[in-house]
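Here the structure is laid out as structure tokens; the discussion comes afterwards.
Every protein chain of the complex appears in place save one, which is left out.
Naming follows writing order (A and B), and every chain is counted from residue 1.
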Amino acid sequence: MEHANWAIRFLIFLLCASILIRIWQARKGKKLFIRRLPGLDAIDEAIGRATELGKPILFSLGLGGLNPTTFASMSVLRYVTTTAAKYGLRVIVPIFRPEVYPVVEDLMREAYTVAGRPDLFSPDDIRFFSDQQSTWASAVAGTMERERPAANFFFGEYGFESLIIAETGRHIGAIQIAATVSYYQIPFFILACDYTLMGEELYAASAYLSDNPVLRGSLVGQDLGKILITLLIVLGSIGATFATLKGIPNWILELLKY
Amino acid sequence: MNLELFIWVEAICTLAIFSFLFRENPVYRLFEHIFLGLTIGFVLMKTWLEVLKPKWWDRLIYCIEVGDPHFWIWIIAFILGMMWYFQLSRRWYWISRIAIGISLGVGAGMEFKNQFMLIMPQITASFKPILVRNTQGMLQFSFNNFFMVFTIVAVLSYFFFSFEFKYKGMQLLPRAGRLLLMISFGAFFGNTVMTRFAVFIDRIQFLIQQWLHIGGG
Partner (left out) sequence: MRLLAKLQEIPYRVVYLLVLTVIILPFVIELKLPVFVSNETLMAYNTIEQLPDTQIVIFVSSWDAGIKGELWPQTEALMRHLMQRGIKFAIMSQIAQGASFAEEIAERVAKLYNKKYGVDWCNWGFLTGDAAMIQALAKNIPKTVQKDFRGTPLTDIPMMQGIEDISDVSLIIDIDYGPRPEWISFVHGPYGTPIIFGCASIVSSTLFPYIDSGQLAGLLVGVRGATEYESLLGYRGMGHKLIIPQSLAHLLIVILVLLGNIGYLAARKLQ
């Protein structure tokens, strides 16, 4: 099947419309409710701990390029950098994809300036190591051992290096908060980190902390999409049950099949 | 003889990185930097030899040589590619935004088709009959199907962010979702242990059998 059928086109339209309407409402100034996640308190706690110890913070954006996950992580990075700058802390950012480097550099320069501490910004704290996972992981682990950050943030997409860097961070005694959409790395972050945000909670955290209308609107709009899909699955299962028991066709399945 | 030398080099590199298990040390750091340089150089070389040269440079030169008027397509491709490098300039950074915008736009457009082609068959495959009759093992199938649909609904409810489940009864569903997520993370953990061990065992197999020549193989 090269193109969608009418039912799927309608579904795409509904999903897009819900997101666009919520973004429009957020831009108009309507307050869209997002429930506070328990992990957000941990972010402030981690920055507080770093302040007490007078040690830097390490904020890793993971392996992603310039994609929605990395942009969401950058929103949190902006928040962490602005808060850390107020307390005179350095934020070290290891970079995996080279195209992310200049965006992060701009973001951090702006964050330090907004916090009133442009003098604290150092391009040397933004370090591109490699775009090979094993090499990048070795370099981040080495950086942790040398710089001894008091707080580690792992936000973004991760691969097998997640346990290497999280375990190294645990070994040096840093408080660690992770948020990743890479589901297979979540168990390792749960074990090695003090708090872990799972999957879409990363986007929720980013929307909550940044107060950006596009992020907020998208998140709330997507909730409608999730409700829609949940309803579809429930109705589809009921339809499948009747189809099995009574021998009648499952009309929802017929509608969505292509 | 050459093969034996490469085996020794490979063994030394492996042991140097493994030395990190004891503690961070200068040997580990040296090999970490060697790997960094090697991988960047390798990827650079491969990108030119297997991507840029055959797919852009050779085609551009060929078009110019035969007088094909469509050579400008390859010039535009070059310009678009070069736009990315303006990220390094503070003054001309806005030029790179054009290239980033095009990439994001193309990517987002393709993601529509990608996601619907991936997800729709899975949504329709999750229309499972809760009650199955007249088959062998009907209780087992019914329970499996019910459990699968319940898991999907519970986990989806855990990720509702725009409202709170105020009443205690309603909180059961997202809590069940979280519990089921944790069970699945246990499965992920088990699988990950398998991968990590496989990679480690491969290195040990190399050190034991190919380097030290202990055991068969």
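General remarks:
The rule is simple: a contact is a pair of C-beta atoms (placed from the backbone, for glycine too) under 8 Å apart; a residue touches a chain by one contact, two chains touch by 3 or more.
Remember, predicted model here, so these are calculated numbers, not experimental data.
Although it is not drawn here, the omitted chain touches the following shown chains in the complete assembly: A, B.
Residue in contact with the omitted chain (choice from B:89, B:140 or B:191): B:191.
From the set B:25, B:47, B:89 or B:140, the residue in touch with the chain omitted from the display is B:47, counting the whole complex.
Contact with the chain not shown here comes from a single listed residue; of B:5, B:118 or B:139, that residue is B:118.
In the full complex, chain B makes contact with the omitted chain through residues 21, 42-43, 46-47, 50-51, 54-55, 106-107, 110, 113-115, 117-118, 121-122, 124-125, 184, 187-188, 191-195, 197-205, 208-209, 214-217.
If you put the missing chain back, the residues of chain A touching it would be 1-2, 132-134, 159-160, 183-184.
In the analysis below, only the chains that are shown with their structure count from here on.
The distance from the centre of chain A to the centre of chain B, with each centre set as the mean of the Cα atoms, comes to 16 Å.
The touching residues of chain A, counted against chain B in their complex, run 4, 8, 12, 32-35, 66-67, 99, 101-103, 106, 129-132, 134-135, 138-139, 141-142, 145-146, 160, 163, 183-188, 190-191, 198-201, 204, 219-220, 223, 226-227, 229-230, 232-234, 236-241, 243-245, 250, 252-253, 256-258. Contact residues on chain B toward chain A in their complex (touch as defined above): 17, 20, 24, 28-29, 32, 35-36, 39-40, 43, 84, 87-88, 93, 96, 100, 103-104, 107, 112, 116, 120, 123-124, 126-133, 145, 149, 152-153, 156-157, 159-164, 181, 184-186, 188-189, 191-192, 195-196, 199.
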